[in-house]
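What you see is part of a larger complex, with each chain still in position.
For reference, chains read A and B in written order, and residue numbers begin at 1 within each chain.
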Amino acid sequence: MPLSPEQLREVDDLRAETTPTLRATAPGMEQHLYTPVQVLDHGFVRVVDYMGDDAAITQAARVSYGRGTKSVSNDEGLIRYLMRHWHSTPFEMCEIKLHVKLPVFVARQWIRHRTANVNEYSARYSILDREFYIPAPDALAAQSVVNNQGRGEALQGEEAERVLRYLRDDAMRAYDHYEEMISTEGQQGLARELARMNLPANIYTQWYWKTDLHNLLHFLRLRADAHAQYEIRVYAEAIAGMVKDWVPFAYKAFEDYRMGGATLSAAAIDCVKRMIAGEEVTQENSGMSKGEWREFQGVIEG
Amino acid sequence: MPLSPEQLREVDDLRAETTPTLRATAPGMEQHLYTPVQVLDHGFVRVVDYMGDDAAITQAARVSYGRGTKSVSNDEGLIRYLMRHWHSTPFEMCEIKLHVKLPVFVARQWIRHRTANVNEYSARYSILDREFYIPAPDALAAQSVVNNQGRGEALQGEEAERVLRYLRDDAMRAYDHYEEMISTEGQQGLARELARMNLPANIYTQWYWKTDLHNLLHFLRLRADAHAQYEIRVYAEAIAGMVKDWVPFAYKAFEDYRMGGATLSAAAIDCVKRMIAGEEVTQENSGMSKGEWREFQGVIEG
């Protein structure tokens, strides 16, 4: 259970009382506010604040394009138009603040998205908790034999058991020594900022992470993708579920034009034209490298 | 009057109905929401949305510094501590969205603050209104004779009248020609994206501008400063009045440590020490250039 009874009570308290506001309010998001969605074994993600809704996107677009937006008269049509034509600034008018608990190695990938505001729990000032990510059996994947960037089948039998034992035992031992090193019982006690270096990358940390909708969708496109590492993808998917309820028009457009879409190269478009005209196109006469051709096949046959 | 009766009615409508929300709400900011504060002759600034309050700053800091924040037990003390030690990330947890109407030459300065989201009215798509900034008599300043960056006394008599006449007449003529060029009455009509080039920099534009509190305070430090151009300073001052009601603790700390504070160089600190010890310090024996010495005098005598 990622949250303590005390924390769950706090969530209940926060959800118990509403305040009247003049601001734009997204009913779908109010349903999610504060409540953690469990991710992995000890992690979670929860919305702690948000700004704007679908109407905030079109409101900004109408300031920008003025009478020019009249040709797209309804909100959903305008949002789809903006998404299709990569008009990103109206989507920046919505903002979200998340509280996330996640393993350090996931945090290290996540932080590479620079256009965001972050406050992370500091192991320089404070003591980390004894919580480590240990993969579930079906997430304990072998290295892919096809490429360097992916996973293969789940490990089996003894090998799986040994890996799990290493991960668990090494984490526990590292944490025992961490606690012992910082202890001031009968000794000076090592500085926290130093002792933390003994802790492995599957220890959990937490942060407040705030970003705008445009950058959030970019994050989701990369991290909810099939090529993303499973352990960050599950966070992205949990967030996607919230965004869907927050800004349903924007999310639908995102699914149609980004997640479900694909970018074709000049050579690939040429092949599509030839194929529609009935020509037999092969990798050899496609003008594409083997890698490109394989990816192209994935798009038009997948 | 910057707002039309129709727009004022819209503001009244928006302010008439509240919605219950579970989010953090800042009562001082609810008072300001949607209502435009007039700035210059036709401009305004108004808050259209906000996220967070003083407590959102300390909440983020407590995630970061964990038990380390216990030593500063109350919210105001913690906020002052964060401001004093340049811990900027907790202040990034608050966000504001403004709707601003402003002359183009002011917009050109403002946009240099890059860490913000902007949707500006597009003169490519739409037709600009016939509204120009004409300075009030006491803002019609002469070039400073002391330095290249400032203003001197207000212009007097005939000179003032001539300047005002030029500004008014040139703007009206430019707008007449703008309208005539884009007209499709009995002619093709010039593209809007071209016709706009005839309009002077005192024409009004408008935008939605969204930024976080840390970057907003940085903007205020530079633009509410005595050295900022008057025409942007009045916008900064109008915004400062809102921020004061939104996050009173953060704003007070900002006033004490940033607006009312000063940065002293190594040489200046050395002079202060010598002066406290009773030594007679002059520019000649200060180790400072004339410019530095004059600025230093401004701090300790001003």
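Annotations
Quick note on the criterion: a residue touches a chain if its C-beta (ideal position, glycine included) is under 8 Å from a C-beta of that chain, and two chains touch if they have at least 3 such contacts.
Owing to the predicted nature of the structure, the values given are computational and were not obtained by experimental measurement.
This homomeric assembly is drawn with 2 chains in place; in total, the structure file defines 4 copies of the chain.
Simple rule for what comes next: only the chains that are shown with their structure count from here on.
The copies subunit A and subunit B differ by a rotation of 180 degrees on their C-alpha atoms, rounded to the nearest 5. Taking each chain's centre as the average of its CA atoms, subunit A and subunit B sit 35 Å apart. Within the complex formed with subunit A, the subunit B residues making contact are 14-15, 17-25, 30, 33-34, 49-52, 56, 59-61, 63-69, 89-90, 92-93, 95, 97, 99, 117-122, 125-127, 206-208, 210, 212.
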